[in-house]
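Worksheet for the structure shown next.
One chain of protein is taken out of this complex; the other chains stay put.
Chains here go by letter, A and B, matching the order in which they are written, and residues are numbered from 1 within each.
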């Protein structure tokens, strides 16, 4: 499916995205999903999360900064999503650098995430190939993580996305580069975490098409295009954030496709 | 009391609003209360919440996405508010759709909320008249919930507000419609949840007048007017959010009253 078709499907179907995310980004994540045409629902309590993961269009599990009860909810929700066929996304924030979340994220791989999205350090950390970065900082380069990402994809069946100045999305036999965004994006908290949620929205809107790689690419294209559009209007992070949220809503699917470069490696 | 008099009372008395709310909206809720002239205090720990509910001007309990310890705090705070005569607002987010919060919200009714605010699905779900919506989405229409809202009001003694394109506020013998707002408002997370907090602020500022229906109406009028004012300046959710927060602060009580339509049904 094309980027434009997938983003149109999000707007047409308003996928309900069950978000289990860290304490820093729930509000911006919800605002991003609403701007992109999806519907957010943050549900952490284990008993409720296990139910909701079976009825939501898609699930996001972001392991940054949860308390123990949220971690328990994540375990139950991932299992429930796997059982119900709900597509789900794992965002391994600071995995590799901190022990509890590293164990949690690796355990969750048994529940077959549809996609995994992180920066290079986190992808390496999840795969056991690195000691991890410093928190959410990306200290490793995207290209240095591609081979590991392919191995992680082969081991788990997930589409694996590495975020960076150029995003790289890999799955069996495919490596896709998405070029867009702006250097101000990493200065706005949540532009990474909300991308994981938007990946879930794209997967949820297209779950019957069995084209998860394309859905992951489309979500990255939307973020990259909105970053480019916002940079036309703002040069500091406060106003950039506002312009970027506007652009997520204002850009048509065709405009997104026209703004960014999406290239499959041969 | 008039809308203008109640909003003036908020600005004059700076009611201290104890907020126990979900993980998504604490920041926007606090900013909205400050813009409207109130003072927010988020306190969830059971031991502290039970104390603070007796000294605050008003209390908000929003059952969207809390952990078990917060739920315990809500139970203790509602009981304490009831005992101390502190007006309090129940926001039954996703009640009817998810079991733990549905039980919690129904249990809390025993502590006599002064007002209940939700969308139509949530009001129906709280009253046991519906299976509930999908998360915070309103899948039921406002008008279809009015009769149930009157019954809920009669059973609990609370003023019941149903949020939608037109808001309807009901209590014994009264049904009031507030027209205002903008279709962009549901695309900004927290415009519903922060309304519950603003209802609490209006109740807290006027608790000696024993006119809770008017206070609930006034809070809805403020939100509707700010939505109308923001829509003059912004057409996408990022900049709309900024303009709406500005308008909550900039509009005088008389300007609010002039912008929206408030009509009591005969």
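We take it that contacts are C-beta pairs under 8 Å (C-beta built on N, C-alpha and C of every residue); 3 or more make two chains touch, one makes a residue touch a chain.
Bear in mind the structure is a predicted one, so any value in this text is a computation, not a measurement.
From the options A:15, A:92 or A:190, the residue with contact to the unseen chain in the full assembly is A:190.
Of the listed positions A:67, A:110, A:172 or A:258, the one in contact with the omitted chain in the full complex is A:67. Of A:10, A:28 or A:105, it is A:28 that touches the chain left out of the display.
Although one chain is not displayed, its contacts with chain B can still be listed: residues 16, 23, 26-27, 30-31, 34-35, 39-45, 47-48, 51-52, 55, 67, 69-70, 241-250. Touch with the hidden chain on the side of chain A covers residues 22-25, 27-28, 64-68, 94, 98-101, 134-137, 186-190, 236-239, 241-242.
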